[in-house]
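Here the complex is missing one protein chain, while the rest keep their positions.
Let's turn to subunit A:
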Amino acid sequence: MIVRDIMKDQLIVSHKDMTICDALDLMKKHRIRHLPIVNDSNEIIGIVSDRDLRDASPSIFDDQHKQFINLPVSKVMIDDVITAMPRDFVEEAANIMVEQQISCLPVEEDDILVGIITETDLLNTLVKLTGADLPTSRLEIEVSNESGQLSDVSNIIKEHKINIQSVLVYPSFHDPSRKILVFRIQSIDLRPLLKTLKQRNYQIIWPTELEMKT
């Protein structure tokens, strides 16, 4: 999955001469928190967040400095913008955002601004990756950390003619010798599948009724 697949390409941008006041209105209208600043050739020359703009706005209790709100955004924009490229891997982009502690990455191609990704896009991607946006049930199993486990469980799901929408595999947080498999599968009734899994001694974390019996 690459940045181009998840980026927004309908962009709200501003020129460097827009006033802080207008920029704030624009962001409010479109419910966005980051505004890229571009020049006439659509090259990115800066970025502001709603927080940058509010920091630069006079306090509502301060009648003396009202004129500040009419300064151009170029006065407060960040001009060494960190950007991504359309063919970057999504995980790479996420890594940059974490490392640099930023919540948005403009996307550039041949110096032209072509898109933007934000924390929200990454979260939506996570929801999609975990398959929770389509009609599916969650199945979570703990297995030993050795080869073939995922394949064995998938085979059992296949035996039950159920389509797998997504799979997540990660090491157990409690026990490094164990792995957690989380499936989203296209069936409303998991009982026949659970019966088979139980017969083959799989440790099912969800669905379970155990919680009530402890």
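The rule we apply is simple: a contact is a pair of C-beta atoms (placed from the backbone, for glycine too) under 8 Å apart; a residue touches a chain by one contact, two chains touch by 3 or more; residues count from 1.
Just so we're on the same page, contacts and distances are computed from a predicted model.
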item: Hidden subunit of the complex - UniProt protein name among "Acetoin utilization protein AcuC", "Fe-S-containing hydro-lyase", "Carbohydrate ABC transporter permease" or "STAS domain-containing protein"; value: "Acetoin utilization protein AcuC"
item: Identified contact with the non-displayed chain, of A:R4, A:H34 or A:R184; value: A:R184
item: Sole residue of A:S137, A:S154, A:S172 or A:T196 that reaches the chain not shown, by the stated touch rule; value: A:S137
item: Touching residues (missing chain, whole complex) on subunit A; value: 131-138, 160-163, 184, 186-189, 191-192, 206-207, 209, 211-214
